[in-house]
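Every protein chain of the complex appears in place save one, which is left out.
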Amino acid sequence: MNIVFTVIYLLAALIVVTGFYIQSNKYLRSMVMTQAFQSFLIALIAILLGIELKQYTFFILAVLVILLRSFLVTYFLAAKIPKNKNYLYESKLPTTYYLLVDLAFIVVSIFIVYSISFIHIVSRIFPESNIILFPMLLFFQGLFIIASRRRTIAQILGYIEEENSLILMGTFILPVPIIIESSVFLDVLILVVIFSIISIEKTEHKPVEELRG
Amino acid sequence: MLELILETLSQYLFVVLFSPLLIGIFEKFKANVESRRGPSIFQPYYDIFKLLKKETVITENSSRLFLYAPYMAFGIYSLIALIIPVFMTKPIIFTASGDFFAGAILFSLAAFIKIIGTMDSGSNFSSMGASRLMSFNFFSEGTLITVFFAVALISGTNNPYTTNHYLISHPLSNLSLVHIFAVFAFFMIFMYEFGKMPTQSEGNQEMGMIDSGIDYEYSGKALAVNKWSSYMKVYLLGSVLINVFLIPWGMFNTFPLFFLNAIVMFGKWIFLIIIVLIVDTSLAKLRLFKVIDYLAVAFTFSILFLILTEVIA
Partner (left out) sequence: MIYEILILIIPLIAMGFYKNIKITSIIAAIIEMFLLIPLYFNLSDSGFFFIDHITYIFILMVSSIYLMSLIYSRKYIHNVKNKGISENVYYMLMGFFYVAMEFALMVNNYGFMWVGIETTTISSALLLITEKSDISLEATWRYIIIVSAGVTFAFISVILIYYAFGTLTVTVILSKGIKDSLAVRLAVGIALVGFGTKVGVFPVHTWLPDAHSEAPAPVSAMFSGVLLPVALYVLYRIYEIYPMREVFVWAGTISVLFAAIFLGYQKNYKRMFAYSTMENMNIALIGLSTFTFAGLVGSLLLLLSHSFGKAGAFYSSGNVYEMSGTKSIDGVGGLIRNKASAASMLLSSFAVTGTPPFGTFFGEFLILYSVLSIHFYAQFGIIVLSLFLAFVSINFNVSKMLFRGKSEYSQSGINTAIPLIAAIISVFIGIVFLVVYHEIL
């Protein structure tokens, strides 16, 4: 347990907190910016690991995260926030509802998924720690955002959060080859572009009669 | 034995006598920040003495419960004062009667008794305050209990004195993730119970009345006792925050030295008051319906990190 590890541990916890912040937030712009901050934290973790383990791939990862997630994706998304004031808000449900349902969902999923199985997956980077828990938490938060929100931009934020958690998980368990990991980023980027094409006409998603059954 | 009685008495008397002073100091400081002269720091004592001299008026429909509830609440807070380390850091006579968990439950019990007492008056204003308080307490008490659990999980015991010793002897535990977030959640709850910004519960406007609604129908002695027990509640919670979570160090527990604790506690409380003051003067008040969101955040943190301790440990 050296100091770098402690810092990374706290940063990982902070990432989970940003996930909760996105979850409880109602303002789209603030959600998008929190996403940028979250990605920046991941880059920070990658840089710290790179310095600690002296592996240059982590620096590539950090640069990619900052460049693609913190800037490009944020730029595309921020440009797509509706200017109309009525659409600035994401939802009218109370924050408490989101927080508590999210909490219940996460606690149940973590107990099912993590404590039964993933607890036995030992992190190669940090043996003897349970740091994998944090990406798992983030992953389920992302899923919950996709499930609970109706606005396109909020759903895509949930998806980005999910991919963020994967990068974090890959980093903590055992970094997969950088070329595969970098495709995760391009993936999101293209998805955001597709989103910007679709969102010109459709910004909200509700059950449709024709698509039932 | 004499020593033990002396320790017990000094803890109890310190809590009872010192708690109004804190409120006075806080009000004075706040006035200074706002460039007012402000009341004397002994103003809460004057209020209490003045009210004690006045007669108690009771509504026609009230039963005895209305009259006795403040005294019962005061008694419960007195019991809490004896079982958690708010002055002494070693066990005293009544310590064995309960642990952290009992403390949290007793806090809830006192709130409950106060509420049914005030509901008994049949006043609309009081029942409005009571219903608000109940809907908020739903989260605040849950958080209180889970925070205590989190601490118990760190130290492996739910005896507050042992916890205190554990944290003194393991300084690194104070930096553990669970502890940090437990402190954060507890501080949020403390701010709520203190009734300061961002969830101001005192005040004469109808929308802001949470605690004041409880006291609305009381007068004279009963009101004095009610106010006094509120002061004690703030002192007890604040002392737990200081002595168990934030700065567990610097307490004495040998016979002649423990009187110095009065000074130590005073210093610690000044520190806490300054923090509260900064928060209080820099934040805007939340709307009444947002208070529940605020408490939900605290609750989320406490539960989440309770789970983390369970999974990680």
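Before moving on, here are some points about what is shown:
Per-chain numbering from 1; labels A and B assigned in written order.
Here is the rule we go by: contacts are C-beta pairs under 8 Å (C-beta built on N, C-alpha and C of every residue); 3 or more make two chains touch, one makes a residue touch a chain.
As the structure is a prediction and not an experimental result, all values here were calculated from the model.
One chain is not displayed; in the complete assembly it touches the shown chains A. The chain not displayed touches subunit A at residues 117-118, 120-121, 124, 142-143, 146, 152, 155-156, 158-159, 162-163, 166, 169-170, 173-174, 176-177, 179-180, 183-184, 187, 190-191, 194-195, 197-198, 201-202, 205, 208, 210-211, 213.
Just so we're on the same page, only the chains that are shown with their structure count from here on.
Spacing of subunit A relative to subunit B, judged by their CA centroids, is 38 angstrom. By the touch criterion stated above, subunit A contacts subunit B in their complex at residues 6, 9-10, 13, 16, 20, 24, 94-96, 99-100, 102-103, 106-107, 110, 114-115, 119, 130, 133.
For subunit B in complex with subunit A, the touching residues are 175, 177, 181, 289, 292-293, 296-297, 299-300, 303-304, 307-308, 311-312.
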